[in-house]
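One structure below.
A protein chain is absent from this complex, but the other protein chains hold their places.
Our next item is chain A:
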Amino acid sequence: MPPAGPEVPLDQAAVLAALRSRVARLEGSGRAPQDLGAIPVCEGMGLPGGGLARAAVHDVLAASPGGGAAFCAVLLARARGTILWIACGGEGLLAWPPGLLRFGLAPASLVLVRAERWSDALWAMEEALRCPAVGGALLAASPGRAAGEGRLDLTATRRLQLAAEAGGAFGLLLRPDAGLSGAESRAEPSAAATRWRVGSLPAGAAGGLDEPRWRLELLRAKGGAPGGPWSVTWHAATGRLQLEDAAPAPFREGLARGTAG
């Protein structure tokens, strides 16, 4: 029988996340990102495991289509290897390699797949994740589609998650943000390892439109606590996302919750 103490109602998940983030910070400072296994997002975020896990799928809710696609491109470029960009019908939005190159995604590693039906797109995503030769795969549901078409329910995401675990690929599910509040977005069932929301922030004075600013929010994470929102800036010259130091007060609060648990 364990002794009853004042810290009995212990939030195990929060403690684990804090320990993981501390270990990641101790280890991850001097090492090349690909050796870690996880895909780093941005220094200073203190994500559990040092970043986004490979061999898993991650949800990305894009408040603006361009910002979400660019954020995904950054992550996919860091995943290395052959990248499959699977788009599903709808508005006819094409992944545009000249623009993606600025986010590190080279045309030579890119394979574009286009599906008319959502079920075909899901099938293609599952096949891609299951293939050991694929570095990363992205499934983009076009914005403004009928409700049933772009749906990713628990069954679909679990299938994709299992496929990613089998094949070892890094999967991203890029979806338009339905405009739900944070709590509602968190509650939506999904087997994805993490769920992110990406919004665009007005461009800063320094870089103008060449250095886009985004608002990142980790809505939920398997075995970790949600975090953010963070304000980040993309520097194409260095190929890095820069966390803004002067985060406003509410942002700081979220940051503290995400890192220290």
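Assume a contact is a pair of C-beta atoms (placed from the backbone, for glycine too) under 8 Å apart; a residue touches a chain by one contact, two chains touch by 3 or more; residues count from 1.
By definition in this document, contacts and distances are computed from a predicted model.
Peer 1: What protein name does the UniProt record of the undisplayed chain give, "Na+/H+ antiporter NhaD/arsenite permease-like protein", "DNA polymerase Y family protein", "Peptide ABC transporter ATP-binding protein" or "Aromatic ring-hydroxylating dioxygenase subunit alpha"?
Peer 2: "DNA polymerase Y family protein"
Peer 1: Specify the residue from the set A:V60, A:L100 or A:L172 that touches the hidden chain.
Peer 2: Within the whole complex, the residue contacting the unshown chain is A:L100.
Peer 1: Which of A:G46, A:G136, A:G171 or A:P212 touches the chain that is not shown?
Peer 2: Of the listed residues, the one touching the omitted chain is A:P212.
Peer 1: Out of A:A18, A:L47 or A:A70, which touches the unshown chain?
Peer 2: A:A70
Peer 1: Taking the full complex into account, find the residue in A:A77, A:V113 or A:A141 that is in contact with the omitted chain.
Peer 2: Going through A:A77, A:V113 or A:A141 one by one, A:V113 is the residue touching the chain not shown.
Peer 1: In terms of residues, what is the contact footprint of the unshown chain on chain A?
Peer 2: Interface with the chain not displayed, on the chain A side: 63-67, 69-70, 73, 82, 91-103, 106-108, 110-115, 120, 123-124, 127-128, 131-134, 144, 168, 199-203, 208-210, 212, 215, 234.
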